[in-house]
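All protein chains of the complex are present and in place, except for one that has been dropped.
Showing chain A:
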Amino acid sequence: MPPYDDWNKIEEEEDEELQDDSFLESKKDVILFCIDCSESMLELYDDPNYEESVPTCHLYTALEAAMQIEKRKILVGPNDSVGILLFNTTRKAEVNRKQGSEIKKNTFLFQPISALGAPMMQELIQLLDAAREDPNELRTTIPPLTGKRVAISDVITSCNWVLRDGAPKTATKRVFLITNEDNPNPGPGSWQLMTSARTTLIDLAQSGVTIEPFFISTTEKPFDVTKFYSSVLLPSNIGDEDDSDEADPSVLPESISISRIEDLLSQMRFHEVPKRAQFSVPFEFAQGLTIGVKGYGLVTEQKKGAYRYFVDLGDRMEVATARTVYIDEDRQVEVDKSKMLYGMSVGETAATADSDEDDGSGVGTRIVKAGQRPFYTADDIKSFRTLGLEPGIKLLGFKNRDQLRFEDNIKHSQFIYPDEMAYSGSRRTFSALLKTMIKKKKIALVRTLTRRNAQPMFCALLPQEEKADEGGWIDPAGFHLIPLPYADDIRSAPIEKGLRASDKLKDAARAWIDKLSVKNGAYPPDSYPNPALAYHNAQLQASAFREQYDPESFEDLTEPKADMIHKRAGNLMQAWKVALVNDDSADMVSVPPVTGSKRKADVSVDEAEIRSKYETGTLGKLRVDQLKDFLKSKSQPVSGKKADLIERVAEWLDAH
């Protein structure tokens, strides 16, 4: 997951599972924001986010969204590049600006495509701050083109040139087109302009660039795609738009976002990470019945980036590249990877064996007759892992939905979607299977091998219906591929017996649970940004901007809403606590489990006694084992010297 993939190369193939995703992350992503700066984009209106009248405009929102995306990009993909191109503006490039080739008139390259860095971010942030202060700032910095509009084909051609100059050839390249004009080239010659726009778009697509349009629609100025864009835009399949049925010209491209200006950022968020398949494999229903599917990671734990090592070169800090070499320690020679063989550890004890005078080989060597080889090659060990299976998904059969239990989980799921490019007819077959399984409330059991050097796994296929939520997000139709644990992964319950509550007590608990339940709620991932990650990133950004970080400003959204809990259910929780104290179990003494015959004499002292010692300041009179027992019963650590233990006991009693 962390983008610092080349840093983690120490993990060798055998730990392939661990770095599953990193090879995907290593691909560079390039985004060129292409923002309309026409009069209507600059039109001021009151920002609905503020109580008092704070003027803002579409362009401001668009730039701010671009800034937010850059901010995220810099953290999740430090190798990615971003640029900003503005059109319908009269601003001209300064001559000295380093730029490969000239771009079309009335387009302006605000930020050339380059890897993100703090100075670039700060420049944009400063402009936005200035615009906040003075609503006319944007109009002065980026004067709009009045009276006419740039032909969309010119805009696209400029994008193409900018990307050609700035973006590495093999990166995923995308243009985020932001405009509120649904008919940019009306009037005479519009048909011709439409055709040339389309031609330039095909050119763009052929150089591997996808265009992701974000159209702004308002009540006063609704956006109608059919006026211009629907006949211009291509289906989003990169590079092969004229390659197959996927590009069926009768179907509208999948990724057009028409949104209210307030949703612009959240719409962009959906597209922030380029959609990349983690695997593309055949899905075999039965012998001779195979479709193509692609797998995507929709949930993966996002971790903090790993730190890197830097060397001070005087004028700058340079990252040191780490390289892992394998050496024969006795001979101090480096061994090439292709010559490596794999086997069982010879073991450190070999040398200490009292009777191996017949081999003087020292630690870690194994001697055999010439021509023999008690070790495997890299290919051998790969085949042990895969059992010689080829990558693919193999259907084993169907089970009832309720057979997929809560506890049968070991790893995050993946998502599969048909791949018409591999097998034509995949989509309808996939769709038919999905519908049937939803109807019959079934899950499928499959055996998967997602990559050549992965491990075979059994997974449940959980069908998902297409469903839209309020936020404009649509849950896509497809299957979740949920890895099931092997018997080797399952641990038995270590506790088999325990006291149970009376119905009375249960009802008391039920009372406050009722109050604290959200009726139609579910676990809301969106409401819980990872606080540790956010805290880390905020400090990282401050450090890069050379600003002081104020930890007080950080808000952890995952903390339970204690006030609300007490307000709603405080009384009931108290009532339950009273019921618990009055419960018969309160007087029960626990029968310690008999483990072995060597039980010490019972030395335990009860809490009241310890508390009284604490209050009189005579905790020191207790023995270490008594202190430890007490701490253990409170799930506190029992490490350290007696003084530490006393301190910890005191702390606990203090808090309770």
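The rule is simple: a contact is a pair of C-beta atoms (placed from the backbone, for glycine too) under 8 Å apart; a residue touches a chain by one contact, two chains touch by 3 or more; residues count from 1.
We adopt the following convention: contacts and distances are computed from a predicted model.
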item: Name per UniProt, for the chain absent here [options: "ATP-dependent DNA helicase II subunit 2", "RNA polymerase II transcription factor B subunit 2", "Mitochondrial distribution and morphology protein 34" or "Vps72/YL1 C-terminal domain-containing protein"]; value: "ATP-dependent DNA helicase II subunit 2"
item: Residue of A:Ile156, A:Ile216 or A:Ala508 touching the missing chain in the full complex; value: A:Ala508
item: Residue touching the undisplayed chain, where the options are A:Thr90, A:Asn183, A:Thr365 or A:Ser639; value: A:Thr365
item: Contacting the left-out chain in the complete assembly, out of A:Ala522, A:Ala608 or A:Ala643; value: A:Ala522
item: Of A:Arg276, A:Arg611 or A:Lys642, the residue in touch with the unshown chain; value: A:Arg276
